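Here it is, the structure, as structure tokens.
Every protein chain of the complex appears in place save one, which is left out.
We call the chains A and B, going by the order they appear; numbering starts again at 1 in every chain.
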Amino acid sequence: MVDIAPVLDALRAQRPLVQNITNFVVMNFSANALLAMGASPAMVHAVDEVEDFVAISASLVVNIGTLDAGWAQSMRLAAAKADALGKPWVLDPVGVGATRFRQQTCADLMRHRPSIIRGNAAEIMTLAGAQGGRSRGVDSLANSADAIDAAQHLARATGCVAVASGEADIVTDGERVATIRGGAEMITLITGTGCSLSAATAAMAAVAPDRFVAAVAACALFKVAAERAAAKAGAPGTLAARFLDALYGVDAGDLAFAASIELA
Amino acid sequence: MVDIAPVLDALRAQRPLVQNITNFVVMNFSANALLAMGASPAMVHAVDEVEDFVAISASLVVNIGTLDAGWAQSMRLAAAKADALGKPWVLDPVGVGATRFRQQTCADLMRHRPSIIRGNAAEIMTLAGAQGGRSRGVDSLANSADAIDAAQHLARATGCVAVASGEADIVTDGERVATIRGGAEMITLITGTGCSLSAATAAMAAVAPDRFVAAVAACALFKVAAERAAAKAGAPGTLAARFLDALYGVDAGDLAFAASIELA
Partner (left out) sequence: MVDIAPVLDALRAQRPLVQNITNFVVMNFSANALLAMGASPAMVHAVDEVEDFVAISASLVVNIGTLDAGWAQSMRLAAAKADALGKPWVLDPVGVGATRFRQQTCADLMRHRPSIIRGNAAEIMTLAGAQGGRSRGVDSLANSADAIDAAQHLARATGCVAVASGEADIVTDGERVATIRGGAEMITLITGTGCSLSAATAAMAAVAPDRFVAAVAACALFKVAAERAAAKAGAPGTLAARFLDALYGVDAGDLAFAASIELA
């Protein structure tokens, strides 16, 4: 059993400041998702201030979705600072399989020891050097279940918690493996739900010392919120608004009751 | 008659990967519009990877809304690559009449032979060197109907399909001219509907060999979706969500039935 209810309660009690170096597409949605669930987001990326800002943040998420060389430099500086200060930081390796530039940037970032890596199955497999799973834009062609081995390999090799999200989410620290089920298929038609899950993971990691538990709590919250939203909206435009509503409305008791978490 | 129903069916069957180099304002809305209608969006712009990404994409849209010198370089690289590979690419010349920098950037980009140019009437007139139509931000002061001559001139001079969208949309390859009517006036109060139409045009061009038909299909889908959305929402905030819902909900049969397309 993974005791996630106290994590959500702690999030809302502490309202941690979560620094986001993320992509242009999802900045607004990620910020709204963090606010709705109870965290305090900040999007700060300038080379001139990114280290100063890590110092006052509770956790950091680095998402390479719309990276370029300048942003990659900021990402490295921020990641290095988070590592040096022992603050949790989450890497979201968007589309890492698509280009050499993304592979190189992720390799550079992983030297700074991400606490958690959250991607789709193809991205996790790419990072693990596993076979199969070619990145197709930001979508995954592989089922998350196929990624368990890769995620465990990645977690063991790097000391991170690896999250391969998809129809089912896989979370592992190399030893423990949790599978979180639920959600709604239509949520994949809203851009930024994966990126926002990475941000949520950073928020949970700011308040939960066990990063495996933090990642499971974030995945469970998103699955439960997606289900609730899909019960109220049958198409992606209204679903996006309802999803934010549900992130706000789910309380710790709801979450513990509704989440489907299987430990292997 | 323009047979657009098969284009929408092909889009949903193939889910083409559409690369967007677009402006910060509309990235989220464009990505969600592409997802809702059935395409697979990716926003990738770094000089270090933009050519690699064109190679794996089905089509490209280049939108100069929030350009700067660095982005303009990426746009040129991507456009040149798309041209070299024979992949369809769409130019959206946002506000081209407003500054010399935009005019120069568009002139540079047009050397790489855009397959389709989609703008408002003022933008199309500016590119065609036609008289009238001074750009006022991203709005058009000219009626789309005034732009038919300019669009035909632009299409003939450059070999592109020209789209002047507005109260009525004009699509022409220099010979054929289609006028697409319908929509809802209030849709102009949502930022990014024009930019998303350009993205939709790129998506359709990825699956339809005839780019005139592709552009007509995109315009028709947007007009029909706007009508449906406006029937459910009387103010711009909820209208935006309903518009995405309608892009998702309209099927090929609905589209063929509801679209108002006049061939001249």
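Just so it is clear, contacts are C-beta pairs under 8 Å (C-beta built on N, C-alpha and C of every residue); 3 or more make two chains touch, one makes a residue touch a chain.
Note that this is a predicted model, so its numbers are computed, not measured.
Looking at A:Pro41, A:Gly119 or A:Pro236, which makes contact with the chain not pictured?
For the chain that is not drawn, the touching residue is A:Pro41.
Among B:Asn28, B:Ser165 or B:Thr179, choose the residue that contacts the chain missing from this document, as touch is defined above.
B:Asn28
Could you pull out which residues of chain A are in touch with the chain that's been left out?
Considering the whole complex, chain A reaches the absent chain at 17, 24, 27-28, 31-32, 35-36, 40-49, 52-53, 56, 70, 240-246, 248-249.
What chain B residues would touch the chain not displayed?
23-26, 28-29, 65-69, 95, 98-102, 136-139, 188-192, 234-238, 240-241
The criterion applied here is as follows: only the chains that are shown with their structure count from here on.
For chain A versus chain B, what separation do you get between their C-alpha means, in angstrom?
Each chain reduced to its C-alpha mean, chain A and chain B end up 32 Å apart.
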